[in-house]
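Of the protein chains in this complex, all but one are displayed in their positions.
Up next, chain A:
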Amino acid sequence: MIQVSFALLMVGLTAAQALAAESNKTLFPAVQPGASTLTVYSTTDLAAIKPLIEDFQKSSPDVSIDYNEYLTNELNALASEACRKQEPLGDLLLSSSVDQLLKLANDGCAAAHTSPETLRVAEWANWRDEVFGFTYEPAVFVYNRSKVPPAEVPRTHVELADLLRERLNYYRGRVGTYDIRLSGIGYLLAFNDARQTTTVFGRLLESMARASAVARCCTGEILDEVAKGNLYIGYNMLGSYAYDAAQRHPELGVVVPRDYTLVLSRGALIPKGAQRSDLGARFLDYLLSERGQSVARTNAFYFTESGELPPGVDGPQNLKESGVAQPIRIGPALLAVQDRAQRQRFIEDWSQSLIELNSPAWTRE
């Protein structure tokens, strides 16, 4: 039964891919004529990447950028296929699902790149000079200020689990999280949650299942629902998107958990044999550079490794110094995350506990 539904889901996904390939393409024309084109395949929301691309084109006016946006799993499927056929996909891949990028690099699909900028990358965010982490994004809770009374705002994973247990009826069907079957980043975060030494995640998952938590493909959708008040709490949202949404919707609150906070570094990879790998490298260097990081801090991803939390975010003063930050290391350990047997079983377990239980009527389309 599960298998069948899974297969159906995959079919749907492939169809969605074909559709997405057409609709998510954006061209940033070069400032100067006679330009060369850099093709970027990315999972980053257009809104977040736009300030970076525009600033990059100020320093490189001769480059136009063909920006293609996908869901993490779609991008991974496309890139793996392209690598297998030895037809490199674009000139630069950006994905929040670094485990997938790491698997691609391990399979020999990545070209190494070193420059003064890549030397600045923290050791945990660089693998073989092939996969680089260029952002610092904590996984946060979001909540709707009008629906969650201040006293109930959960500040740790335990508090969230307890809250859902105590106020089960109030929060039933009102908690949203990633659907890890659709979202690579959701899977990566859930897998790392499960690796924590405490049993908190098990309890939380159980509480969320009992509270009929809603699973969605993407951060954006959940953030919208929370902003509208359809959902009250969003779990494991990417900090950058959450903060961006909170700036647009004042009723959204962002909490950086104080017991532990998974920190994801969005990955970048230059495909082996890319036609304009030089341009890919140029944009990558820009993303890693002082200037790119500063634009990212103010306009795109908001959080940084060393700095303080952005204003209005509830959490420890400084993520790194407080010691709650748990960066997801870009290294071979991510291969375990990408193991297909592992993935299949993890998703099955997760689906069984979360999805198979009764979902509220309004979530079934």
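The definition used in the following text is that a contact is a pair of C-beta atoms (placed from the backbone, for glycine too) under 8 Å apart; a residue touches a chain by one contact, two chains touch by 3 or more; residues count from 1.
Keep this in mind: contacts and distances are computed from a predicted model.
Undergrad: What name does the UniProt record list for the absent chain among "Sulfate thiol esterase SoxB", "histidine kinase", "Small ribosomal subunit protein bS6" or "Tripartite tricarboxylate transporter TctB family protein"?
TA: Protein name of the absent chain (UniProt record): "histidine kinase".
Undergrad: Taking the entire complex into account, which one of A:24, A:80 or A:106 touches the absent chain?
TA: Checking the options A:24, A:80 or A:106, the one contacting the hidden chain is A:106.
Undergrad: Kindly note down the residues of chain A that lie in touch with the hidden chain.
TA: Looking at chain A, the ones touching the missing chain are residues 105-108, 127-128, 195, 331-337, 339-342, 345.
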